[in-house]
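Some notes on the structure that comes next.
Just one protein chain is left out here, and the rest sit where they should.
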Amino acid sequence: MNIFERLQHIDRRIMYALLVVAIAAPLIWRINLPVVVTPAVRGVYDTFDKMPADKIALIVVYWGAGTVAETGPETAAMMRQLFMQNKKFALLPFDPQGSKFATDSAKALAKEYGKKYGIDWVHWGYQPISNLVPLLQSFPGNIKGTFRTDAYGTPMDKIPMMRNVNTLRDIGVVADITSSGELDTWIAYVQATYRDAKGRYRVPMVYGPTAIIAPEGFNALDAGQIQGMLMGMKGAAEYEKLLSAEGFATRAAGALSTSHLLIVVLIILGNIGYVMSRRRGEG
Amino acid sequence: MFTRYLIKPGAPQWLWVLGVIGDFLLFGGILFAFLQAIPARFRRPFIVTLTFLAGLIYSVEFFWPADPKTQMNFLTPLRLKLGEATKVVYAFALGLGTYNLIRFHGSNLIRKRPGWHNNLAFFISFAAMMGVGFWAYYAPSSKAAANAYNMLFEGIVGALGATMFSTIGFYIVSAAYRAFRIRSGEATLMLLAAFIVMLGQVPVGAYLTSGIPSGGVLRNLRLENLSYWILSQPNMAAQRGIWFGIEIGALAMALRQWLSLERGSFFEREL
Amino acid sequence: MDHATWPTGTLVGLLSILILYKIFSARMGKELFIRKIPGLSAIEEAVGRATEMGRPMVFVPGIGGLSLATLQALSILKYVTSIAAKYRTRIIVPTIDSVVYTVAEEITKDAYTAQGVPEQFNPDDIRYLSDDQFAFASGVVGILNREKAASNFMFGLFAAEALILAETGHQVGAMQIAGTPSILQIPFFITAADYTIIGDEFYAASAYLSREPTLLGSLVGQDYAKALIILVILAGILTVSMPPLHLHGALSFLNHFADWVNWFK
Partner (left out) sequence: MFDWLSDSHVTTTVTMWIGALGTLAIYSILYKENPAYRLAEHIFIGAAAGYGIFITWSETLKPAWWDQITKGNWYWVFALIAGAMFYFIYSKRYVWISRIIFGTLMGLIAGGAFKAFVGVNVDRISASFKPIAGKGLNAVEIANNLLFIVVLLAVMAYFFFSFEHKTPLRRAPAQLGRWCLMFAFGAMFGFTVMARMSLLIGRIYFLLHDWLHIAR
C-alpha cells in the first residue's frame, strides 16, 4: 500500500486515539486557542451591563444533569458578571438536578466575590415543569404571592433583597438557560403580555440554550425578543473571555476547536489520498 | 363488582388487591366467554369494526366544532379519558418485554451457556435497581434508601447512558472521514455544507474569518454567519420539503390502518 | 391546534379523499407505475449475502413505541422475514418497546408459517432489550458484534443512537440498509449505511416491495396530495406578493380575497 492508499484507509482506532488526545490536551494543559466574541454573546453582556442596579435579574435554570457541560458554564458565567458588577439575581430552577448544580456554583461564586445569600442572590425554589404555564401567568403580577417563600422556607418578605421586588417591573433581565425549547413560552406569557398601571413592560431577555437547540434562538434574536444569546459551550467560552474569567467553558471550547480541527484534517487527508491515487491510476 | 360495592375508599391495601383480582377474574371471565361465543369467521370483521370505531372517536372529536370558550366538544372528555387509559393499558404490556428478558437470560443461566456470568450480572443489577427503586419510593424518609437509589441510578443507568451517548463523538469522526470524499457532485455538496457548518460552530472557525468586518454586507461571509444562513435558509427549506412528504405518507398509512385496507401487511395467518 | 377549523379541516379532508380515491381506483385494477427506489431493491441482495455467508441478519425496527412509523417499519420487517424464511436465513429483531416486541414476534411467526417453515421460527431471536434508549443501543451493539451480522436493516424512528448502530454495523462488515422518517438522522445513515432510503420513500417502501394495488394506489394518491400542498403554497406566495387591491363597486368583495392566507394560522 502506498502512502496515498494508506491515507484513504486510516485505522479507526488511530483516529479514536487522536480524538481522545485532542480533547484531553486542552482540558489538562493551558492551551491558548483563539476565541472571538460574536455579537450575540456581546448582547448578553451588554444587557446585564445596562440593567439598573435597583432591579434584579432572574436566572431560569431549565436544564438537568444531562447537559450540564454546556448549560452549567453558561449559568455560572452569567452569575459571575452579576456579582462582578454588584448586581443582584434570583435563581428559578425547573429541574431538581439543575437546581443543585446551579446552587452549588452560586455558592462558590458568592464566596469568591464576598457576596451573601439573601442580600445579593436568592433561590426562589424548585418548580415542577408541569407547572410552567400557570406559574408564568401568575408570578409577573405578584411575585411574593406566587412564591411565598424561598427554597429554604424563609418568607419572601424576610429576605432583604426581595423587599422591593414585587412584580415583573422590578426584574431587569430574564435569562432563560435551557436544554428544551420553552423560550417561546416565556416570550408569550411573560415578555409579550405583561401590563400594569404604568402600561406595558417588555422585560429584556437573554438566552442560554444548548448547542443543539440554539438555531431556534436566532429567530427570536432577529425579532428583538431576546437581546443576546450564548450558543452552548462556544457561547459560554466567548462570554468567559469578555469577563476575563476563563474557566471550564474556555478549556472545553478549546477541546471543541481541536476535535473539530481533527475531523477537518482527517477529511482533507482522506481526500488527498483519494485524489492522488486516482490521478496515479489514470496516469 | 367487589371494588364497586364491597370495598370503600380507605380500606386496607390488601383488601383492594383481593378486590381487583376478584373483579379481574369475574369481568375477564365474562368477556372471555363472550369472545369465545363469536364464531371464527366473524372474528376478523369484529376486529375491523373495533379498529374503525376506535379511530372514529378521535377523528370525530377532531373534526366536530368545539365550543370556542372551552375548546371542547361532546367527545373531548372521552378523548382525554381514552388517552389516560391507553397509557395505562400500554404500561401493562411491560410484563411481556420483561418476560422475554427473563426467559432469555434465565435459559442461558440455567443451561450455563458460555458467558452465563453475564446473564447472572443481568439478574443481579435488575433486582438491585428495582429493589432500591421501590425501597426509596416507599421509604421516602430513609437516607440509606435515597443514597442507594442515587448510587445505582447515577452510577449505572445515568453514567452508562451518558457514556453510550458520548460514543457518538467517536463514531462521528470515523463516519465523516470515510464518507466525506469528493467522489461525486452529491458527495462534494454534502462535504462542503458539513465543512462550513462544522467550522462555523466552534471558536476556531470564527477566528479563521475574524478578519472580515462584522458590519456591512461582507459580514455574511464570516463562517459563523454563513453557517447560520445555511442552517436557516436552504437547510430549513429542504427539511420542510422532506417533511411534507413524510407527513402525507403517515396520513395515508393512517387511513389504510383505520379502514383496515391493508389486508395482510402485518398478519396473514387465519384467526 | 386542538380542533379542526373550517379551512384546516377541509384541507386534511381533501388530502384524505384524494388518497382514498386513488386507493379504490387501484383496487378496481388500474395499472400503476412507481419509479425505482434503489435501497429497497437491495434488500433481496442483503438477504442473499447473509445466506451465502451463513451468518444471521439483524433488523432494528426503530426506537419508537407503536406508532404509524413503527407500523410501517414492521410491515417492512414482514417482507424481509418472508425472504429470510424462504432462504432459511436467521433474522434477529431487537426491540425497545414491549408492545412493538409483541407485534414483531407475531409478524415473524406469521411470515415463517406462511412460507411453510414454522419450525424455523426461534422465539429467542425476537428480543426485547430495554426501554432505555442507550441501554437498547448498547444491547444492539453487542448483538451486531457477537452474532457477526452479515446484514443490518434499520427501519423506523431513530434518534441519536442511529449513528452508533450504523457505525457498529459498518465495523462488523454488515451490509446495511436504512430508512427513517426522523429527518435529522438521515445524514448519519447516508454516511454509514450502504443504502439509505430518504424521507417518504420510507412510507413508499411497503408499496414498492409488495406491489399490492391498495398500496400502489395509496402512493399515487400521496403524489396528488403533495401536488395539492404545492398548489396551496404557490397560491399563498402569489397572494402575499400581490399589492393590496382597492376595487370599488361590485368587485369590492375581492378586496378581502387575500385574507385567505390567514386561514392556516
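We just call them A, B and C in the order they show up, numbering each chain from 1.
As a working rule, contacts are C-beta pairs under 8 Å (C-beta built on N, C-alpha and C of every residue); 3 or more make two chains touch, one makes a residue touch a chain.
Predicted model, so just to flag it, every value in this text is computed and none were measured.
*Asks:* Let's see if you follow the contact definition: name the visible chains touching the chain that is missing.
*Replies:* The chain that is not shown is in contact with A, B, C.
*Asks:* On chain A, what residues meet the omitted chain?
*Replies:* These residues of chain A touch the chain that is not shown: 12-13, 16, 19-20, 23-24, 27-28, 68-70, 210-212, 215, 232-234, 248, 251-252, 255-256, 259-260, 263.
*Asks:* What chain C residues would touch the chain not displayed?
*Replies:* Counting only chain C, the missing chain is touched by 1-2, 4, 8-9, 11-12, 15-16, 32-35, 66-68, 71, 98-99, 102-103, 105-106, 129-132, 134-135, 138-139, 141-142, 145-146, 160, 183-184, 186-188, 190-191, 198-201, 204, 219-220, 222-223, 226, 229-230, 232-233, 236-237, 239-243, 261-265.
The rule we apply is simple: only the chains that are shown with their structure count from here on.
*Asks:* Please state, in steps, how far chain C lies from chain A along the shortest route of touching chains.
*Replies:* The distance in steps between these two chains is 2.
*Asks:* So, comparing each chain's Cα centre against the centre of all protein Cα atoms, which one is closest?
*Replies:* B
*Asks:* Please tell me the distance, in whole Å, between the geometric centres of chain A and chain C computed from their C-alpha atoms.
*Replies:* 37
*Asks:* Just give me the whole-number Å value for how far the CA centre of chain B lies from that of chain C.
*Replies:* 16
*Asks:* Calculate how many whole Å lie between the centre of chain A and the centre of chain B, each centre taken as the average of the chain's C-alpha atoms.
*Replies:* 28
*Asks:* Using the touch rule from the top of the page, what residues of chain C touch 2 or more other chains?
*Replies:* none
*Asks:* Mind pulling the residue numbers of chain A that touch at least two other chains?
*Replies:* 12
*Asks:* Chain A touches which residues of chain B in the complex?
*Replies:* It is residues 158, 162, 169-170, 172-174, 176-178, 180-183, 191, 195, 198-199, 201-207, 210, 214, 224, 228, 231-232 of chain B that touch chain A.
*Asks:* In their complex, what parts of chain A are in touch with chain B?
*Replies:* For this pair, the touching residues of chain A are 10, 12, 15-16, 19, 33-36, 38-39, 65-66, 211, 215, 218, 231, 234, 237-238, 253-254, 256-257, 259-264, 266-267, 270-271, 274-275.
*Asks:* Can you check the complex and tell me which residues of chain C touch chain B?
*Replies:* 2-4, 9, 12-13, 15-16, 19-20, 23, 65-66, 68-69, 71-72, 74-75, 78, 95, 97-99, 101-103, 106-107, 109-111, 113-114, 124, 126-129, 131-135, 137-138, 160-161, 163-164, 166-168, 170, 181, 183, 186-188, 190-192, 198-200, 202-204, 206, 210, 212, 214-215, 218-219, 221-222, 225-226, 229
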